[in-house]
Each structure stands twice: as C-alpha cells, then as structure tokens.
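Have a look at this one before I ask anything.
What you see is part of a larger complex, with each chain still in position.
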Amino acid sequence: MAHIPDGVLSLPVLAAGTLAGVGGLALGIRRLTDRDIPRTALLAAVFFIASSQAFSLGPTSVHLLLGGLTGLVLGWKAFPAIFVGLLLQTLLFGFGGLTTLGVDLVNMALPGVLLAAVVRPFIRVDRPARSAAFTGGAAALAVVITAVLVGVEIALSEPAFAPALGVMAAAYLPLAGIEAAVTAFVTLYLLKVKPEMIVAPAVLGTAI
Amino acid sequence: MTALLDLSGIRIRRSGRLVLDQVDLQLETGERLALAGANGAGKTTLLRTIVGLETPEAGEIIAFGRHRHDEDDFRDLRLRVGFLFQDSDDQLFAPTVIEDVAFGPLNLGFTPSQAIERAQAVLTDLDLLPLERRVTHHLSGGEKRLVALAGVLAMDPDVLLLDEPTNALDEAHLARLTTILAELPVAMILVSHDAHFLATLSTRAVLLENGRLMPAVAHRHQHRHDHVHFHPIEETD
Amino acid sequence: MATDAADAAAPTSRLDRLDTRTRVIVAVALVLTLVSLRSWVLLSAAIVLGLLLTGFAGIPARQTLRRLLHVEGFLLILFVALPLTTRLPPFLEIGPLALSLPGLERAVTLALRITAAALVVLPLISDLTPIRLGHALGRLGLPPRLVQVFLFSIRYIELLRAEARRLHDAMRLRGFAPRTNLHTLKSYGHFIGQLLVRAIERAERVNEAMRCRGFAGRFPLVTLERFGTADVGVAGLTVLLAAAALLLDRL
C-alpha cells in the first residue's frame, strides 16, 4: 500500500517529492564506493523480494517494507538501494508508478535512514537486548512515518481525501508491529554473527 | 519386519531431464547403505525425494510402514529421518552452535531447557562441547560439518541420510567422523565419492547409473599402494 | 553477451523498434499530462488510447487485467472511504454516513486517471527486461554507480531466492512448522538474519570471482539501439497529443 500509483498525486507534490528523492539519491551515491556496490545491490534485492512476498494478516495481506533495516545497514546508501528495488517492482510487478518513483523513494527511504542515524549510537555488541529494542522501535516508527507521509501527500493532492487517511494509517499499525519484531530479532542475530553490518565503527571498536 | 524405507518405481524429472527412472530402494533396520554413482547421477536428488523435497512423477514412498504422499506425511517423516546436506552452510542457520543443535528438539516439542540439555548431550557425544558458544558462521569447514551432524543427531532420528559427509574434511576430521558413524546404531544411507570411506562403513551398496539403481559390490583390488601424509621437512626422518 | 535468463524469456513487442529511452520518456510525459487533466471525456479518451496501445503492443489481456486490479486495489480503500467521509456538502444521508456528490465526482476522476495512466504505461514499459532498462538508464545519464547497483541487484535476486529456498528446506527438514509462538518468531528472525549475512557474503564472493576473471567493475553497456526516425515520430506525436489534451481540457 505504500506504493502510490501514477495519476494520484498532483504536479506540485510530484515535483517536490521528486526533488527530495533526487537529493537523497545524490547523497547516497556520493557515499557509494566500488566495494559498497555488491552490498547495496543485495539489499535492493532483499527489499524487492520482501515486498513481493505478501503474507496474510487477518483479512488483508501485507508485505514487509524493511525501511528501518535497510537504513540501519546502509545509511544514506539506502536511497540508491530502495530506488533500484522500486524500479524493479514497477517494471516486473507494476507496483507503484513511474512518475511517483521519487515520492515513493522518499516515503520509504527517508524515515528509515533518519531513524537509523538516531538509534545507531545506541547499538552495542555488549548490550544486545537494548540494541534490539532500539532498532525494533525505529523500524516500527519508520513504518508509521511512511504511512503518514503517504497520507499527507495524497491529502495535499486531493484535499477531499484527507479524512479517509486516518483509516489508512490505522491499517499500517499491525505491519509496524511485525516489522519491529523482525528487525529486533535480525538485530540480535547480526550482533552475534556480523556486528559490523549494523554497528557504527567507533562503537564497535570500543565494544570488542 | 518390514523395511524402514521402501521406495518403488520412483521417476523424477528435473528441468525436463529424466534423472531417476524406475528406482526401487529398501533400507532395513541397522543397515548402512552406500549409494555410489558418478557426478550428476542423481544421488542428491534421490535423498531429497526420500524426505519429500522433490516430487516424483511416478512411484511410491513407504516409510515406517506408511505411504507418504503429501507435505503432511513428509512433515511427520522428517521428524524421524535426519538429512545432512551436501553443503553445511545451507544447514546451519542459528547464530550459535548450541542454538542450532537445539533447534530440532524445539521443533519436536521439547521445552527450551530440555532442548538445551539434549543439545549438550549430543555435543558431548561428538566431543564438540567446547564449540557450544561459538558462532556457527565462524567455524572452519570441518567444524561446520560436525556441528551440522550434531543438529541432525539431536533429533534422535531412526534413519540418517548423509550427502557427501566427507567433503572438504581434513584427515583428522575424516577419521573422527568415520569413528562416530561406525558407532551409531542407526540405519543410514551414505553418499560419497570416497570409495574407501564407503567401503569401510557400509553393509551393502547400490550404484546409480543412467537413472537406474542397481545392487553393487565394493570391488577391491588388493595391491601395493602408498598412504600419503604431508610432514614438515624438519620432522621427516 | 548482455543476455540474461530474464532477457531470453522476454516476449518481443511491436514497440521493440523504439529506443528504450524513448519509451521511458514518453511514458513519463503522458502520465504527467494525465495528472493535469480534469475532463472525464479526455480521460476516457486516454483510456481508449491506452487500450489501443496495449493491443498494438500485443500484451495479453490477463496481464493487463492483473495490472489494473492491483492499481484499483489502491483506489478501493479511498473510494469506499472518500464519498462517505468527505466534509463536502452531502448528497445522500444514510444514518451517520453522508454520501457527498463532489466527493463521488472526484473519486470518479481519480479512478479514470489512474486507469488511464496504468494503461498508457503498461505497453510502454512492462515488456522491458531489467537488463534493457538498466542499459537505457545508463544511456539516459543516470550515474554509472547507480546503474551498476541496478544491474547487480538483478543478478542477486535469483541468488537470494535460491539461498532462501535452501535455508527453508533445511528448517523444514528439522521439523520446523510455523506456529504462533516465540520460537517461530525467533526462528524467522534467525532465518532473515542468516539470509542477509549469507547473501551479502555470497554477493561479495561472487563479485570477487568476477574480478578474478578480469572483470573491471563495469558491465559493458553495449546496445544495438539507436534513436531513429520512429523515435522522432513517436516523440513528436506525444508532444502534439499532450498539448492538444491540455488545451482541450482548459476549454
């Protein structure tokens, strides 16, 4: 549901979103070295596969967004990764639109990147439970913010929709819970097996 | 006494090519069956079929006296048949050794503390207790192989399917594995390209060729042969 | 040699004569035009045009339908909620619910617009293979690193799926069956974590293996595509269509 199709958003919203998306992409690409390419491409693939595998939740079906996790592992490089994932989804599944790519990118990448930056200093190898609580919380909050962004963009394009959006946002809450649990367990796993994937280098240095 | 496993008329196609054709196979209690065959003969495919990971076009699988057709039947079967994969990396997925070995018992319905106890018992048997807290991902190739075996044994299977258990093992690990397997009172099917390993352990042999399974014997040429070790030059006599 | 399993399986469309860049740009231009239209007549005309284009490109009806269903799914929630809850003057009141006429009107406009956009975009890009699109993106001037990420991720998707399949097999073989308990959640956490770690390491090793065989870090972006007369024609036509539609809409 987080993918907005072509034709919903108004031109000013599209323009603003695209601009922000391009900005994020530029920041991400600037940080992308040759060595980062496999990892970034792989998370793009993870993002793509996660979103193509819907699982049923009560009467509806949802799929993981993984914005928080992607942001944790990649930082600003989450922008190029998610951009590629979105492009593939549009191409292969027809999820989302072509003109809305920039907007969708901001919706899904920005919350994760910012929240990951906030919680990253608190992730420590020697405090796994606390770290998992932080990342899980960040992942859940990222989903909620994504939902809010989608809602605001639609409301700005078509004010008549504004009241309907509360209903939509509520639909995201269960997903936020699932993402929190999954991200927390993945954090526990990575802290044991490959902490350098999510721990800031400085923190890692002091913890080991 | 009926056979533990009884496959008849199995035919399997993989991406269009007929890999197994009219394969019959029985495994009796206490048997250690060597499954020989060239690369690509279909040995892995046959093991996968037994646990229901491949669906035959034709044929019957009877295990522990029951016909096995659908996923439910095989789910039950897998609780009694342990499968060691050709690649251990595919098999280990919990972060630490003890968690990985306890995974099977947890699925069998053990409580967490019972599962840990069971896992520790198996690790002790295999002399692997020192690895208990290690991260599975950082083990060497040989250690991974043995831990994967522990994970399979922790489920206390009635039948073991071992797909090239000796791959990538150094000589010390190989000797250790051979001893462990020789002492296990469990029926097993052994796949390996190490004919010597097979001949040492197996009580019966079959050969897979052109999609057909036939009885085989280990044919031994008694002749002079070197047994080779590498020693640092200093140590050499 | 830029072929790929995905490429080989791709159906050929009659739009193949066009440069991929033209197809992408025309699609974007047409959607942007549609977003600016308000007239139901013009939007309906666009839907007809989209249907014609879909037919011309030889896209199977089932695929078209599936695509539309997905898009309309998005609309459904809005559609149900919108006419009922909007604060515009009511049209019909049933108990606490007030159905509003302008709300309904806007919903219809939006439905037409989304449908038209989907139908126009579908024939233009849906049969492009990822590899082709990657090459077109490179030739459109996207940063080479981004194009590399795109091309690599296409390769990794299959790799990742295979790893996931093997891990899942391994879990099933040890008697795992999903239930609603902590063990299940934890196992899934381990599954995803292991998949990530394994896949990242695998991806890095694959990349190393490629470098060991002389790969210099860049896929050669060879293509036989040219920006030809057909492209000029289509581009011109698009501009005319868009201008005419925008003009008529303002009348």
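Assorted remarks:
Here the chain labels run A, B and C in written order, and each chain numbers its own residues starting at 1.
Throughout what follows, a contact is a pair of C-beta atoms (placed from the backbone, for glycine too) under 8 Å apart; a residue touches a chain by one contact, two chains touch by 3 or more.
All figures in this text were calculated on a predicted structure; none of them were measured in a lab.
For the full complex in this file, the chain formula works out to A x1, B x2, C x1 (one representative per kind shown).
The rule is short, and it goes like this: only the chains that are shown with their structure count from here on.
Chains that count as touching both chain A and chain B, per the definition above, are C. Comparing mean CA positions across the assembly, the chain most remote from chain C is B.
The largest tally of C-beta contacts between two chains is found for A-C. Inter-chain centre distance (chain A to chain B, centres taken as mean C-alpha positions): 41 Å. For chain B, residues that reach two or more other chains under the stated contact definition are 95, 137.
Looking at chain A, residues 188-189, 193-194 sit in touch with two or more other chains. Listed in rising order, the residues of chain B touching chain A in the complex are 95-96, 135, 137-138. Across the complex, chain C is touched by residues 51, 53, 75, 78-79, 82-83, 85, 87, 89-91, 93-95, 99, 103-104, 106-108, 137, 151-152, 155 of chain B. Within the complex, the chain C residues that touch chain A are 24, 27-28, 31-32, 34-36, 66-67, 70-71, 74, 77-78, 81-82, 85-88, 102-103, 106, 110, 113-114, 116-118, 121-122, 125-126, 128, 130, 133, 143, 145-146, 148-157, 159-161, 164, 185-186, 188-190, 192-197, 199-200, 203-204, 206-207, 217.
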